[in-house]
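Every protein chain of the complex appears in place save one, which is left out.
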Amino acid sequence: MKKCRILGLFGNFDDAFAAIGDFRNHKVDGITVDDVTFLSPIEHPDIDDVLGPRKSHIPKVTLCGAAFGITFGFLFLASAQSNFLIQPQGGKAIVPLPSNIVLTYEMMILFSVISTVIAFLITTRLFRKRKSLYSEKITLDQVAIEFEVDEKYIESIKGVFKEHHVVEVREEVQT
Amino acid sequence: MSLSNLINDWSKYRKGHEEGGYHEYEHMWGMSIDLNKCIGCNACSVACYAENNLAVVGKDKFEKGQGMHWLRVERYWDEPDLGEGRVNEFQQHGASFLPMMCQQCNAATCEPVCPVAATYHTPDGLNAQVYNRCIGSRYCSNNCPFRLRYFNFWSYYEDSWPAPLHMQLNPDLSVRDKGVMEKCTFCVQRIRTVKDTARMEDRSVRDGEVQTACAQTCPTGAIVFGDMLGMFNPESGVGETKVTKMWRKHQVELGKTKQNKRTPDMRGYRVFEFLNTDPCVMYLDRVREV
Partner (left out) sequence: MQNNEIYKDINEDLKWAQINKDILSSMENPRKGYWISVAACLALLSLAIIAEVYQYNVGMGAANLNWPHMWDLYIATFIFWIGMSHAGTLLSAILHIMNADWRKPIYRFAEAMTTFSLLTAGLFPMIHLGRLWNMYWVLPYLTDRGIWPNFRSPLVWDAFAISTYLSSSALFLFIGMIPDLAICRDNAKGWRKKLYTALSLGWRGDDRQWRNFRRTYLIMACFLIPLAVSVHSIVSSDFAMSIMPGWSVTSFPPYFVAGALYSGCAAIITLFILLRYYFRWEEYMTIAILEKTAKLTFAIAMVWTYLNLIEFCSVWYGHSFADKEVLLAKFTGPYAPWFWLMIFCGSVVPFALAFEKWRRHLPTMMVVSILLNLGMWLERWMIVAPTLSLSYHPIAHDVMWASWVQWFIVAGSFGWFGLLFLVFVKVFPSVSMYECKEMVLHRRELAHKEISPVMANNPGGGAPASGVANKSPGVEGS
């Protein structure tokens, strides 16, 4: 049961979407639309309709980062102020809320942004070693459909590709 | 960084000036300056230069406005008719003098704006300037409505005291380098010496024991300096001092922006009181015989 990767390059979105439509309609038994990975130079606005809803977990991480930023920011500032008791008065309290609110707000935004970026890098799997199946045309003007499935499906997938005017097919067998 | 510190004393740390603040004051040094007695001789200013290692910057730099006079005697001509149109030096003919030094405000506007906490309020009621913490952002000077903070624009020590003049420097305090803000400290080195002596002798500081250089030098006795803590904290152990009597006599109170006076004899006022900085220096208005 070897896993195989196959990449089919298409010249425009319509052909590719039609091919995905076929996969969605179970034209190849055992392959569903969830196995499809779609590569493109830009994100097509209708992609969610074609591929079905897929979730992104980034907003949750952002929320955690913001909450952390608020609590950590305020507690850090207030603790530092409580320990530095000769800190300037100006008639003001040792833990003044107006200043602390401003700084807490900045810390919240800082941590939200940083946590979003870290979540982005992790969920997009960017730092992993790039899979070898790739074509420079993807960043130019072609789109691609990629599968990582058992060997036995490869021929049927290729057949569907050819029906929809695939420009180029690349394969790779994982050893 | 102690979280428990914060949680235990939360309400204490949230008190501002209006609620008595956080400090337990040991003293409240204050001054009273009688403008009737001031003759504008500038002896106080010179004494301050001598006591506090102030640099004489030279005519050019002074004209550019880079002088270092912690105590400046301002001259005003407020009644030109008296001088019949002539600019006149004499008090009887309309000139008046206002010696101004750092007012040691209880709600100082200079304190909260220093980015590195180089200026703060001491338990003595003084506004302290920490020279080695100052990074020279000059926000405090911009925020002082009385314009009483001075900045070391150059390294004055390099040529202000050529030998053997350097022998006159006061060893009790530092000579400041460029980039540092400074201002009147109510001769804090003298206050410290007296307090240390009193502590060694196991007694409290007596009235008149601390004399600032300006108060000591003033020939007419216009400047009165002392501890005012007894005025608003009777349990403090600091009794009636000369300066407290002056303040009470002219019905000027700390912590107020507008004073209610019973009679017009009470000449006491504070400069820019409406700005609510709560200065510790009271001036007695001039009365001129017309």
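Per-chain numbering from 1; labels A and B assigned in written order.
Note that in this section a contact is a pair of C-beta atoms (placed from the backbone, for glycine too) under 8 Å apart; a residue touches a chain by one contact, two chains touch by 3 or more.
These numbers come from a predicted model, not from an experiment.
Asker: Among B:His23, B:Lys61 or B:Arg192, which one is in touch with the chain left out?
Answerer: Of the listed residues, the one touching the omitted chain is B:Lys61.
Asker: Pick from A:Cys4, A:Ile70, A:Ile109 or A:Val149: which residue touches the chain that isn't shown?
Answerer: Result: among the candidates, A:Ile109 touches the missing chain.
Asker: Under the stated touch rule, tell me which residues of chain B contact the chain that is not displayed.
Answerer: Missing-chain contacts on chain B: residues 1, 61, 64-67, 72, 74, 100, 109, 112-117, 133-139, 141-143, 145-147, 150-155, 178-181, 272, 275, 277.
Asker: Contacts of chain A with the missing chain: which residues?
Answerer: Where chain A meets the chain not shown: residues 11-15, 37-45, 47, 51, 54, 56, 58-59, 62, 76-77, 80-81, 83-84, 87-88, 90, 92, 96, 99-100, 102-103, 105-107, 109-110, 112-114, 116-117, 119-121, 123-131, 134, 136-143, 146, 161-162, 165-169.
Heads up, the rule we're going with is that only the chains that are shown with their structure count from here on.
Asker: If you average the CA atoms of chain A and of chain B, how far apart do the two points sit, in angstrom?
Answerer: 63
Asker: Quick check: in the complex, which residue numbers of chain A touch chain B?
Answerer: 75-76, 78-97
Asker: Across the complex, what residues on chain B touch chain A?
Answerer: For this pair, the touching residues of chain B are 1-3, 5-6, 9-10, 12-18, 21-23, 106-114, 117, 119-122, 278.
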